[in-house]
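Omission of a single protein chain aside, the complex is shown with its protein chains in their original locations.
Note that the chains are named A, B and C in the order they appear, and that numbering of residues resets to 1 at the start of each chain.
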Amino acid sequence: MSKKSFRQAINEALAQEMRRDHRVIVMGEDVAGGLGTPGDQDAWGGPMGVTKGLVGEFGRERVLDTPITESGFIGAAVGAAATGLRPVADLMFVDFMGVCFDQIFNQAAKFRYMFGGKAVTPVVIRTMFGAGFRAASQHSQCLYPIFTHIPGLKVAIPSNAYEAKGLLIQAIRDDDPVIFFEHKMLYDDIDEVPDEPYTIPFGEANVTREGTDLTIVAFGRMVKFANEAADLLAKQKISVTVIDPRTTSPMDYDTILESVEETGRLVVVDEAHPRCSMATDVAAFVVQDAFKHLKAPIKMVTPPHVPVPFSPALEDEYIPNTARIMAAARSVLA
Amino acid sequence: MSKKSFRQAINEALAQEMRRDHRVIVMGEDVAGGLGTPGDQDAWGGPMGVTKGLVGEFGRERVLDTPITESGFIGAAVGAAATGLRPVADLMFVDFMGVCFDQIFNQAAKFRYMFGGKAVTPVVIRTMFGAGFRAASQHSQCLYPIFTHIPGLKVAIPSNAYEAKGLLIQAIRDDDPVIFFEHKMLYDDIDEVPDEPYTIPFGEANVTREGTDLTIVAFGRMVKFANEAADLLAKQKISVTVIDPRTTSPMDYDTILESVEETGRLVVVDEAHPRCSMATDVAAFVVQDAFKHLKAPIKMVTPPHVPVPFSPALEDEYIPNTARIMAAARSVLA
Amino acid sequence: MQLNREQLLAAYRMMRTIRDFEDRVHTEFSAGGIPGFVHLYAGEEASAVGICMNLDERDKIASTHRGHGHCIAKGCDVDGMMGEIFGKSNGLCGGKGGSMHIADLSKGMMGANGIVGGGPPLICGAALTAKTLKTGGVAVAFMGDGASNQGTTMESFNLAKAWNLPVIFVVEDNGYAESTGSNWSVSGTQLGRAAGFGIPAVQVDGLDFFAIYDAAHEAVERARNGGGPSLIHGKLNRYYGHFEGDAMTYRGEGEVEMLRRDHDPLNFFRKRVTEAGLLEAAQLDEIDATVQAEIDASVVKAKGAAMPVASKLLTDVYVSY
Partner (left out) sequence: MQLNREQLLAAYRMMRTIRDFEDRVHTEFSAGGIPGFVHLYAGEEASAVGICMNLDERDKIASTHRGHGHCIAKGCDVDGMMGEIFGKSNGLCGGKGGSMHIADLSKGMMGANGIVGGGPPLICGAALTAKTLKTGGVAVAFMGDGASNQGTTMESFNLAKAWNLPVIFVVEDNGYAESTGSNWSVSGTQLGRAAGFGIPAVQVDGLDFFAIYDAAHEAVERARNGGGPSLIHGKLNRYYGHFEGDAMTYRGEGEVEMLRRDHDPLNFFRKRVTEAGLLEAAQLDEIDATVQAEIDASVVKAKGAAMPVASKLLTDVYVSY
C-alpha cells in the first residue's frame, strides 16, 4: 500500500496485467512515442504520460504506436480481441469517438449478439474525458451516456486512483468490450493504492458516505464534489449518502434504490450534457421503481445544454460544483 | 389536400423547398442513382425510393450522388451549409453514424458556439431509423437519444406523413443543424397531407389524444401504437392524453408537465435502447419538475437492453407494442 | 500454380455450392420465405473460392453485406447458413444475425458486415493477433468497389503497411455500388491507390478462378513470410440486383444476360479443366447433382426448423453482466 496518483495507478494496472498475461497489448497514438524519430524511444506515453515506461519493459511488439487513424486502430483492437489478444486501445480523448464509433458500437458491441453468442471480444478502450482543462468544446466532453446507451458495451468511470487501478484490471480481465473513462482533471490526484493487483467488480456501486436524509449519486470527478458537499452538509447536521456507481453499464440500481428507500430524497450529479444523460437515467429508474419512497422531486445537477466553452471564466461556470450540489440538496430537503 | 404516403410527403417537401430556394441541394449515396452506369439516370432515389424523381426536375447539380464516403459527404454538407448552401444530406441508415459522427457532433453542432455566434450552419441530415424491417442489429437502431444528447443539434422525429412534410420543410428553413429521423416502417403509411408547403414549428408537441386519467408520451412510430392503446383504453373508460413531442431537441416539456399536472400519471414509450434514452429523459424531467402532481410511478416502455435481433420471432418480441403500452398504463392506474 | 485433381474438384464444388445457394435464396426470397435485406454473390464465385483455397484454419477473413460466398468458401456450414437466412433456430447465429451477419469464428470467418468498410480495420486486428502470437496465419479483407472509397478502408491500407501486417485486401469490383458505377465513384485506380501506400497490388479477371488463385497464392506467401500486405483488384460481375428486390434499371440492356452467357466463372472453369483433360465433364455433372440435393436439403431443414424461442431475445449480449 502506498500513495499513488491516478496516473500511476493506471500505469501500474497496465504493467501488472501485461506481466500476467502475454495477450495483453497496448496501442494508440504515441502511447510509446518517438517511432520513426531521431530521439528518445520512450518519448511520450500519451499526451499525459499515462503509459510512459511501458515500452521499456514490454517492447514495441506489445506497446504499439499507431498513425492517426482511429477507425483503423480501434477496429484493429476489436478484431484482435475477437481473435485471441486482449488489447487495451487508447482513444486519446473521448471527443474523437466520432471518427471511429462504428468499430465500437456496431462491431465490438454487437459481435456476440449478432453471432449468436459465438464471439468473445475482450477489448478495453481507455479514453480521457471531462472539462476543466481549458481544452474547449472538442476536447472536454464526457459522452459516457452515449456509450452507456449501447447494449453490448460496458462502461467504467473511476472516481479516484484506487478505483482506477481496480476497475482497469477488472476491465482487462473482463471478456466483454469495456470503455474505460479517465477524467483528465484526476490524473494528479493521489490516494492509497495497493501495490499488488486487485479487481473491483463491475456493477457494484461504492457507497462513499452513509447518511439518512438524502442520497446523492455522482459519477467520475463529480464523486469528489459530492463527497465535499456531503461533508459540508454533515456540519449542518444533514446526513447524506453518496453513491459512486463506478460503472454505468452494468449499473447498480439496487444500491441506489435501497438508499432512496431510506432517505426518500435524491440528487444526481452528472458532468455530461443534461439530455438523455446518466442524470436522467438514474432519476428515471428511481421514479419508476421507488416512487412510493420518494418524498421530494429528484434534482439533477448537470451543466447547461451547451458545448464546453474555452474561457476559464465560462468553463468554471459550466462545470457542476460543490456549491451547486449543496443548493440542490437543500432544495429537495426544503 | 390529398392522401399521401410518408414517403411522398417527404419527397414533396424536398421538391417544394428546392423550387423555393435555389440554395437547397440534396446529396447522398444513390439519392439520384445510376451515376456512371449504362442505365436509367433516375435509377434509385435511395434504397426506399424517397428521393426518386428529384434529379429529373433539378438535375445532377442539385441532386448529388456520392461515393460511399459518409465522413466525406456529410462533412461536405456541413461545410457547404457554413458557406451559403442549405444542403439536405442523406445518411441512409442512422446506424451508419459511426463512420461520420465527428462531422455532425464536433463540427456542425459546435461551430456556432465555438466561433462565438458567428457561424450559421443550416444543414439537414435525413436518416432512416427503427426496427421492424428484419434488417438486424446494424440497420434497425433508433439512436436519436445520442443526437438529442448533443447541444447544438436539433432533432425531429415525424410520426406520420402530415408531420413529416411540415417538419421537414421547417428543418430545411431552420438555420441550425437538424437531424431528421424517418422511421422505415412508416414510409407506406398514408395520411391527409396538404399540397401546398407548410411548416410545423420545432419544440411544440402535438397532443394526439386528450384525456384526464393518464398521459402517454411517445416518439416516432410509437405514437401510432400509443394512439391505438389510448383508443382501446377509451373503450374501457380510461381517458388518456397522448403527446407526440415531434422534436426531441428542442423538447416541449411544458405540454407534458401540464398534462401530468392534470393526470398525475405518465407512461413514456420509446423505441430506442432503454439506457440514457428519451424515455429516461422525459421521466427524469417530469419527476424533477412535476413531482408533487405525480400519483404513481412513471413507467417506461422500451425494448430490452439488447441489440436488435434479425429473426422475425425475436424482433417482434423486441419492439414495444400496443399491448405492452396498455399493460404499463394499467400498472400505473392500478 | 498447378492444382491437383482433388483441389480442382473441391474448387468446382465450392463454386457450384455458392451458385446454387444464391440461386435458391433468390427463389425463396421471391416466394416470400426470407425476411430482410439479402445481397447475392452469384457471378462472383471465383473470387471467394480462388482466394480461400489458399487459406487454412489459422487464417481469418472479414466479409461484407454480400457475404454468402465468402462464408461457404471459408467452410461455414451450409445448413446453418440457410437456417440463419430464414431466421430460424438452427441458424449459425441462432437467427439473431441473418444474411448480413453470418459468422463462424471457429472457421476463421469473422462475419459478414452490414457496414460498408467495416471489415478492413477488423482484419488488421486479426492479422495483428497472428503476428503477435506468431500463429503463421494471414488475414483477408474482402470489400466491394464501393467499400474501397470508405475512409476506414484506406486507413487500414496505411495501418497494415505501417505495422507490416499479414493482410490481403481483396477489392471485389463488380462495377457497381448499389446503382452507382465504380468508374465514377472510384477516382484514380485501385492499383494506383495501393501503390500510393507502398502496397504491392495486382488486377485480375474475376471470371478466371486460376488467375485469382495465383494472385492470392502470391499474396498469401508474401504475408506468411513477413512481407506485409498486398491488394488484389478483381473485376467481377454480379448477376442479381444490389439486394433482392432491386429492379436494376441502371444496368445496360441485356447486360446481365450477356454476362451470364459469356462471363460465367463456372462455365469458364468447366471449359478450362475439361479441355485441358484435367477433369471429366461427368465428374462435374455429378458435383452439380450432389450440390443441388444438398441445397434442397438445407432449404427443407431451414423451413422445418423452429423459430428461436422468445427468451433468446435476452441472451448473448454479454459474456457476463
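One rule holds for everything that comes next: a contact is a pair of C-beta atoms (placed from the backbone, for glycine too) under 8 Å apart; a residue touches a chain by one contact, two chains touch by 3 or more.
In this text, all values refer to a predicted model and were calculated from it rather than measured experimentally.
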Chains in view touching the one left out: A, B, C
Selected from A:T51, A:S71 or A:T322 as touching the chain missing from the view: A:S71
Sole residue of B:T37, B:T51 or B:T69 that reaches the chain not shown, by the stated touch rule: B:T69
Listed residues A:P158, A:P245 or A:P307, member touching the removed chain: A:P307
Touching the absent chain when the full complex is considered, from B:I10, B:A32, B:L54 or B:A81: B:A81
Contacts of subunit C with the absent chain, listed as residue ranges: 149-155, 157-158, 161-162, 184-189, 192-199
Absent chain, residues of subunit A that touch it: 29-30, 33-40, 43-44, 47, 65, 67-72, 95-96, 98-99, 133-139, 304-307, 309-314, 317-318
Interface with the unshown chain - residue positions in subunit B: 23, 25, 61-62, 64, 66-67, 69, 71-85, 87, 102-103, 106-107, 111-120, 151-152, 154, 174-176, 203, 250
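Methods note: only the chains that are shown with their structure count from here on.
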Chain separated most widely from subunit C, comparing mean CA positions: A
Subunit B-subunit C separation of Cα centroids, rounded to whole Å: 35
Chain centre separation in whole Å, for subunit C relative to subunit A (CA means): 39
Distance from subunit B to subunit A - Cα centre to Cα centre, in angstrom: 30
Multi-chain contact residues (two or more partners), subunit A: 71, 102-103, 106, 113-114, 151-152
Junction residues of subunit C - those touching two or more other chains: 91, 93, 95-97, 101, 113-115, 151-152, 317
